[in-house]
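What follows is a single structure, written as C-alpha cells, with notes after it.
What you see is the complex with one protein chain gone and the rest in place.
Chain lettering (A, B and C) follows the sequence in which the chains are written, and residue indices restart at 1 in each chain.
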Amino acid sequence: MKILAFAASLRKDSYNARLLSIAIDRAREAGATVDHAEFSEFDVPLYNGDLNASIGMPPGAQEFIRRIEAADGIMIASPEYNFSLPGTLKNLIDWVSRAKPVPLRGKSGVLLSASTSVIGGIRGLWQLRIPLEGLSVTLHPDMFALASAQQAFTEEWKLKDEALDGRLRDLVNAYVDMGKRLAKKD
Amino acid sequence: MKILAFAASLRKDSYNARLLSIAIDRAREAGATVDHAEFSEFDVPLYNGDLNASIGMPPGAQEFIRRIEAADGIMIASPEYNFSLPGTLKNLIDWVSRAKPVPLRGKSGVLLSASTSVIGGIRGLWQLRIPLEGLSVTLHPDMFALASAQQAFTEEWKLKDEALDGRLRDLVNAYVDMGKRLAKKD
Amino acid sequence: MKILAFAASLRKDSYNARLLSIAIDRAREAGATVDHAEFSEFDVPLYNGDLNASIGMPPGAQEFIRRIEAADGIMIASPEYNFSLPGTLKNLIDWVSRAKPVPLRGKSGVLLSASTSVIGGIRGLWQLRIPLEGLSVTLHPDMFALASAQQAFTEEWKLKDEALDGRLRDLVNAYVDMGKRLAKKD
Partner (left out) sequence: MKILAFAASLRKDSYNARLLSIAIDRAREAGATVDHAEFSEFDVPLYNGDLNASIGMPPGAQEFIRRIEAADGIMIASPEYNFSLPGTLKNLIDWVSRAKPVPLRGKSGVLLSASTSVIGGIRGLWQLRIPLEGLSVTLHPDMFALASAQQAFTEEWKLKDEALDGRLRDLVNAYVDMGKRLAKKD
C-alpha cells in the first residue's frame, strides 16, 4: 500500500511538516510505502477558469496528479487558517478537481494537524474533509490534532508526550490497515 | 452605508460577476454606496508564513484592506468549488487575516452565488460563512443562490425569472437595512 | 431590547445553566430585558410529521413560540454533543420551524457553550449556527466557549478567570448593542 504524504504549509519550519515526518515513520513501520512530497512541489497559480481553458493543468497540478495516481492513499498534515482549511490547499484541490476522471477518486486518506493553539487545528480538518469526501476520497474517521505544537516536540523532533505519540501510532496503524484493505485487488 | 462588492471569480464571463452587478444595482436603489471591485485587484500570492514575515502584506491584500476599511459592509458573489468556497477567496482571506486588527472585524456582509448546477452554490456559501464569521463579520442570515445560471439571464443580463429577481431585491434591501443599522454611529 | 435566554441542557447541575446566568446578568447590566427560561419549559415529543399533522404544535413548542415572539433576540448556552448540537435542541428547532411564519425569523441571537473539555464546545456551536441562520436568525459572529468548566467557577458561580469574565462581558455588551440596533423600529 502506497501513500502520498505532504504537509500543506509553505513555511520552512512548519510544525505540520514535523508532525508529518513522525507519522510517515509510523506508516512505514506499519508496512506502507510512502512518497514524502513537499507542498512546494505542487505549486500552482490561483485557480482561474479561463487559465484552465487556455493552458490546461499547470505543472504543479500535473505533478500532484502524477503522484496521487501512483498512490493508493493520501496523508495530509494541514494547518488551520481562520477556522477552515488553508486557501492554498483548497486552491490545489480546485485545480486537481478539473482533471477528468478526478485523480483523487477512490483513494483513501487520513488527516493530521499541528497548531500552536490549545485546540489544535481540528476545526480546519473538519472543513478539509468536505472537498476531499466530495471528490470521493474515503477518509479515516479519526483525525490527529496536535495542540500547543510549539511545546510538543523534543529537540530530535519526537513527540514529548508518550500518550500522544501512542495515539498517533494507533491512528496511523489503523489507517494503514484500512488503506490496505481498500487498495487490495480481488 | 458603504459596501465593498466583488465577485470571487477570475473568469472573464463569470456568472457570479453578472449576478453581482444586479445586486449592486439593487443596493444602490436601496440607498447604499457601493465600491464595485474586481477580484483581480486583490491578486495575492499563495499564502506563506515566511513570505508574510519577510514582505508583510502583498499589494493585493493591502488594496483589499484599504477598500474594506473604507466600507461598512461586504457583498461577495462567490462560485462553489468542490462543495466549499474557492481556494482563491480563502487564500485572500488568509492573507488579510494576518493584519492586526483584522480589517474585516465589525463589518456586516451578505453572500450570493451563481452556479450552473441545479443546486446553485449554496453549500459553498455555508463554508464561506465560517472564516468570515470567525473573523467577526456579521453576516445576513439569508443568502441568494442562483441555480442553472446558464439559463437564468436575459441578453441584457437581467434575471429572467421575476420571482427570483424579487427575492434578490428583497434580500439586498434587507441587507442594506441591516447594514445601515449596524453602521450607524450613536 | 428583550432577549429570550435558556440553556439547552436538561441536567440539573448544568454548567451551561451557570454560564448562562452570568451572561444574563451582563445582558441586564447592558440594558436588555431578559426572559430567563428553563429548557424543560419547551419539552416536546420527538418530531414526527404525522403527529404534527394530527395535533399541530405540542404545548412545549407553543410555549417557545409565544416566548420568542415576545422577544427581539435569543441567547442560547448549549452543550456540544458528538461534535454537533444536542439532538434535543435540534428537535425543538425542528418543531418550531413548522410554524408559519417561522417565529425565529428576523430575531437576533448569540451563542455560548460550557464544556468540561479543553476545547469548550465551540464545534457544537458552529453546527448550531446552521439551523438558526437557515431560519433567518441574525447571529452575532462571536461566540463564547468556556473550556474546562468543572474548574472555571467560584463557589458563588462566578468565573474565576477575570480575563475570561471580561471577554464574556464584552461579547454580551456587543450583542446587546447589535440586538438593539436590529430591533429598533424606524
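Convention: a residue touches a chain if its C-beta (ideal position, glycine included) is under 8 Å from a C-beta of that chain, and two chains touch if they have at least 3 such contacts.
Not measured: the values here are computed from a predicted model.
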Contacts of the unshown chain among the visible ones are A, B, C
Option touching the unshown chain, where A:R18, A:R67, A:K90 or A:H140 are the choices
A:H140
Identified contact with the non-displayed chain, of B:A30, B:M57 or B:I122:
B:I122
Can you tell me which of C:G31, C:G87 or C:G166 touches the chain that was removed from the display?
C:G87
Who touches the missing chain here, C:S21, C:S97 or C:S148?
C:S97
Contact with the hidden chain only, please: which chain A residues?
126, 129-130, 132-142, 178, 181-182, 184
Taking the full complex into account, what residues of chain C touch the chain not shown?
9-12, 14, 43-44, 46-51, 81-94, 97, 127, 130-131, 134-135
Kindly note down the residues of chain B that lie in touch with the hidden chain.
83, 118-119, 122-123, 126, 147
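Everything below uses one rule, namely that only the chains that are shown with their structure count from here on.
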The distance between the C-alpha centres of chain A and chain B, rounded to whole Å, is 29
Starting from the mean Cα coordinates of chain A and chain C, work out the distance between those two points in Å.
36
Considering chain B alone, which of its residues make contact with at least two other chains?
130, 134-135
